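Just one protein chain is left out here, and the rest sit where they should.
As written, the chain order gives the labels A, B, C, D, E, F, G, H, I, J and K, with residue 1 at the start of each chain.
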Amino acid sequence: MDHVRGLAQATYQNSDIGAAISSGSFRTRGMVIAPCSIRTLSDIAYGTTDSLLSRAADVTLKERRRLVLVVREAPLHAGHLRSMLAATENGAVIVPPVPAFYHRPKTVDDIVSQTVGRCLDLFDIDVGLVKRWRAGDDE
Amino acid sequence: MDHVRGLAQATYQNSDIGAAISSGSFRTRGMVIAPCSIRTLSDIAYGTTDSLLSRAADVTLKERRRLVLVVREAPLHAGHLRSMLAATENGAVIVPPVPAFYHRPKTVDDIVSQTVGRCLDLFDIDVGLVKRWRAGDDE
Amino acid sequence: MDHVRGLAQATYQNSDIGAAISSGSFRTRGMVIAPCSIRTLSDIAYGTTDSLLSRAADVTLKERRRLVLVVREAPLHAGHLRSMLAATENGAVIVPPVPAFYHRPKTVDDIVSQTVGRCLDLFDIDVGLVKRWRAGDDE
Amino acid sequence: MDHVRGLAQATYQNSDIGAAISSGSFRTRGMVIAPCSIRTLSDIAYGTTDSLLSRAADVTLKERRRLVLVVREAPLHAGHLRSMLAATENGAVIVPPVPAFYHRPKTVDDIVSQTVGRCLDLFDIDVGLVKRWRAGDDE
Amino acid sequence: MDHVRGLAQATYQNSDIGAAISSGSFRTRGMVIAPCSIRTLSDIAYGTTDSLLSRAADVTLKERRRLVLVVREAPLHAGHLRSMLAATENGAVIVPPVPAFYHRPKTVDDIVSQTVGRCLDLFDIDVGLVKRWRAGDDE
Amino acid sequence: MDHVRGLAQATYQNSDIGAAISSGSFRTRGMVIAPCSIRTLSDIAYGTTDSLLSRAADVTLKERRRLVLVVREAPLHAGHLRSMLAATENGAVIVPPVPAFYHRPKTVDDIVSQTVGRCLDLFDIDVGLVKRWRAGDDE
Amino acid sequence: MDHVRGLAQATYQNSDIGAAISSGSFRTRGMVIAPCSIRTLSDIAYGTTDSLLSRAADVTLKERRRLVLVVREAPLHAGHLRSMLAATENGAVIVPPVPAFYHRPKTVDDIVSQTVGRCLDLFDIDVGLVKRWRAGDDE
Amino acid sequence: MDHVRGLAQATYQNSDIGAAISSGSFRTRGMVIAPCSIRTLSDIAYGTTDSLLSRAADVTLKERRRLVLVVREAPLHAGHLRSMLAATENGAVIVPPVPAFYHRPKTVDDIVSQTVGRCLDLFDIDVGLVKRWRAGDDE
Amino acid sequence: MDHVRGLAQATYQNSDIGAAISSGSFRTRGMVIAPCSIRTLSDIAYGTTDSLLSRAADVTLKERRRLVLVVREAPLHAGHLRSMLAATENGAVIVPPVPAFYHRPKTVDDIVSQTVGRCLDLFDIDVGLVKRWRAGDDE
Amino acid sequence: MDHVRGLAQATYQNSDIGAAISSGSFRTRGMVIAPCSIRTLSDIAYGTTDSLLSRAADVTLKERRRLVLVVREAPLHAGHLRSMLAATENGAVIVPPVPAFYHRPKTVDDIVSQTVGRCLDLFDIDVGLVKRWRAGDDE
Amino acid sequence: MDHVRGLAQATYQNSDIGAAISSGSFRTRGMVIAPCSIRTLSDIAYGTTDSLLSRAADVTLKERRRLVLVVREAPLHAGHLRSMLAATENGAVIVPPVPAFYHRPKTVDDIVSQTVGRCLDLFDIDVGLVKRWRAGDDE
Partner (left out) sequence: MDHVRGLAQATYQNSDIGAAISSGSFRTRGMVIAPCSIRTLSDIAYGTTDSLLSRAADVTLKERRRLVLVVREAPLHAGHLRSMLAATENGAVIVPPVPAFYHRPKTVDDIVSQTVGRCLDLFDIDVGLVKRWRAGDDE
């Protein structure tokens, strides 16, 4: 996660409702929430936004910017899937951090890096983390 | 907002869950929430009521009394609209505080007063705030 | 409620998010929430789980174990019913603690015991609380 | 139930389809059905009205008068909840006769009286049955 | 129709968009549209309001006043019924002018009067037009 | 109604469940129910068919033959409209017996005849009852 | 059908509403309805339960026990399928008694036995009726 | 099945995508698929048509000709029923080959013939296979 | 388009609301609208019928006659598709005038003729315009 | 509004259906409608586009360009919200011109400018109108 | 089609599941499928992706890149439209290759070129194929 943290310019407390990112007038490129709990997912899906985290996510959606949710939960029941679908209909992108095997990960770090890199792909940011598929790979 | 506040007989802390207005057996004419955040709107739409404010609103709906929500948010995404629709289906009235121009408001106060007056219209209360449309007005 | 409490092996604070029952890997037979407020019902229906209570309930559902919700609210509006339906679709069982009269309850305790017994019926546990219907009974 | 019966001016057989209350042109303030079986609830929800009881309820709804259904059933499955939701969308008010404990009921009669009183609240009729919540009460 | 017309205090051209009744701030008791074409019904159901008639009806709904639509169309296809359902969900009351026979109408006028009277019933106005059902009537 | 009755070859008691028309193997051109109560409409919409009338209607639908329902009810609430929509989706044609005025009916009989004729139109049967619209008519 | 009848311990009249199986407090393993008419199917799907048969089925569902409906109807229209889907969502299992040919039935009895056996499979009861598929079979 | 096969004028391989019946411009009276697997049913319901069989069926529907699907599957789960409903909404007729007993079938052939005959009934073709219900029959 | 125009017996102005074809009592075989704009499509889908064109189309649907809409629009957004689906559910047939290539069209006229011919196919009218698929054709 | 008007290169009459912007082949960056009446909103939501304004908006959506609707209406009923939701699903952005107070507006002009600026934000155009939130602001 | 083919850098067999474009980690600008059969459309709408073509399309959607489907089918039934709507909700753009006439096409090639050019417009690529609308054109 350090790669992600290193790219940020500021950090806020989750209770800091008055932070700049809670206003649509503050301009950003988008937002990634990783990991994203079922609770935060549902707050975004249904609008029950009571922390800086979910309020900023809601603002990202209303300004039609990219919002990526790394939802780490299993198994899933119907309610989880309805929340994911509602969040998607609101404009978010759901990215479960499932390991890909075509790039033959050797360590837990390889798996995490691939997920981080694939999230950044959704912003057209390439910091060299993703091992891209080549025709010869098999999974 | 002073006109509204002057009409109230009592005030409560939002954390005062045991206040009289959180019980359906306490009789009221209805309730106005102004301004109403997306969070409070969604709590009312979906029942995730964890403050005196949203609990009292929920009670107002279950007793089939008038509930008016002055939702001040823009832009709106699909999730916001679904919350508004669900709240409306539960019996609430959504009133975005959009300025009307037919009455030629001169100050910010004129705009606020018109919204307050129009909310009270929904309770058949007329305290003289609303400038009513006359055929000659143009907008 | 003492009968229920006597069957438990451990108790937790509602804020104790790190308790064993908040993980799916901890194995249980299921869960009863009595009484279940509209807020807890909605948290389970929509996934806005921010306490040990609602998180443990959510885990019970995702592991496909039995979850019983003793919802005590009246009157019900459309939002309440949609929450109940969503929770049911997620796998929960809604049990309003309505008194049955065929067993001719004489005290408030008789009514409470019957509800507790009927909830345990849903786990195939019979501790002798339920007065079962016999053909001659009339209500 | 005697309090309720004492307020009525006339009684009809359920098979008396020709009774005055089965016509919308006969004017009433509304109707309470207590207890209301799942069958009667569903007849009202879906219009399969074949008795004076359900026909009169349907007429109450089409004339936009108040209809209160005291549904006593537990547990509830998805079909029951869909019926309740459909009846609510048709205009009815669902009131499960769940006991309230804030007024510290001592007898079964106290519980029944509270439910009857709360139903009458929905017609703005107060015959003194309801023990109203006061801030000091705890449940 | 003369009974209805006689009760009105003013008349407007349908193109007179600036008329008082097109503003929510002008207070009325409600509105009856008789007859109501499929087009006007659909304009009200979906909001495509381009005349004084449909705009005033829309205002009546947003102010939560009574709106009665005397829809005279047959046969009905699925689209007509969806329009009626949407208008009903918006708050309108659909009243097809079907003749009742229990009052043994002798002329076309009897039929029209009964429909007019029944519409006014929905406003609790009784001008003596409705022949009310008596137990002995048969249809 | 005598015109209709005169066209029938046989009559049955409503309780005669074993009558030929309750089997799909018995071939007919279709069926008209006039008048059609809300109950019969709902039985057809939802399949709760417990008389010869509704069973034969259900058979007509499953064999994809024409079924016409002359529903005479007003006002309509959301449940009535959902029943009509469901019946329409099952293949039925809803025909409220609303009077048309373009043919300048002089008697109640004229109104009834026009409705009967228009129903037969749906079977491509023309027995001369319908006064067809001509360009000069005004309504 | 004699195999099934031989397994029962008691029989009731359909009008015997007071029979033990109409109460959820009476414990059973589940219920099979064979054959199940469209009417009984719809009564279970929508809750319009007016006989011992449909009431007992409804109780089976609310107690989350197995309910198997052997629906014998063809062709099916949209309403039939919606009823089947609603009953399935309520927890029932729809089993049309369609003949299987992989076991090369020689008589009508072979076909009936196979259906009965397959229904019992759903209760994990094997009385030797089912001819189980072997790899070599072709249909 | 020989009766059906004898009526056909041509046969095709299922992989013969270029066959005449895969084009809407080739005119037919309709199509029967017997037996119809869940897979073919779903291909028709959702349009995933990758064989001559399902492509020809899709063409039959788009040209608004009769399509009959003899679906032989049991038990049915929610997905099967949704497929059947979708296919029905696309215009197909679902006919499970359930045996009828009112005609007292003596052999497996009698059962098959009755189903074939009933399918042809849907095209108004009567080749004498169907034993039609007579009032005296009991089932 | 001359082939089509030559088949008509009368022409009307679009504003001629009183024309014969705007009444269901005037009998026709059906109607083709070519080209059909998104506006006319939506008017038919939702009932906002304010011209002779859309009113006559609506009448065609309510009388259950064939209505063909040659919708020429691209790209399509979700709203266009919902309108097409609603119109289809009302009974219309959507025919985008997409060129077929199996008949090797050489001119723009060939493409237009093929579309016209295929529309007439839906009325079982064959005026020799359609080049029908033969097995040897490839596309 | 002069700021907006000054940015335009051409103006058209609303009846000028042949204007360039009514064709998808004419390339634009998007479109703002301010103010946007309920009628125009609904025309865009449902496709009943009969003016240059709504036709151009529809084209903007089908070409997947940005469309911003400044809807100024209050209170809102269910139909208004369904229109807003449908328009959003078609790709539009709903922006009610609600005043923000964190930037302490002193005049009506301040309020209007803020709304105009926020709309342009949605096109990534910043002409200096928006007072952006700073952490110290309170509302 | 040669214009399109000339722009591609590589071609694959449809069975070459291991091709680079079947992985989200391979970066592209988007994808056009022309022509797109109903089967491929449905595979994309519902995820039944069993060829390189549909798998690559699905990857395009999950990475939120542009996907254009040139669907050439007529007439359309409800299932086709539901597939188009589902694909649109997944993010695809449906483009039926309907001829436009405002640019006065003289040959079949003119029609094809216009469709190809309009598809490329959706990627903001202009290779000079599109004849753009000018105010003087009439259609």
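Rule of thumb we're sticking to: a contact is a pair of C-beta atoms (placed from the backbone, for glycine too) under 8 Å apart; a residue touches a chain by one contact, two chains touch by 3 or more.
If you're wondering where the values come from, they're calculated on a predicted model, not measured in any experiment.
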Which of H:41, H:56, H:69 or H:108 touches the missing chain? It is H:41
For subunit G, residues touching the missing partner are 93, 100, 102, 118, 121-122, 130-135, 137-138
Absent-chain interface residues of subunit H come out as 38-39, 41-43, 45-46, 48, 73-80, 82-83
Residue list for subunit K contacting the dropped chain reads 24, 44-50, 55, 58, 61-64, 86-87, 89-91
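The definition used in the following text is that only the chains that are shown with their structure count from here on.
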Subunit H and subunit K have mean C-alpha positions lying a whole-number Å distance apart equal to 34
Dist(centroid_CA(subunit F), centroid_CA(subunit I)) in Å evaluates to 29
Residue ranges of subunit K touching at least 2 other chains are 73-78, 82, 93, 100, 118, 122
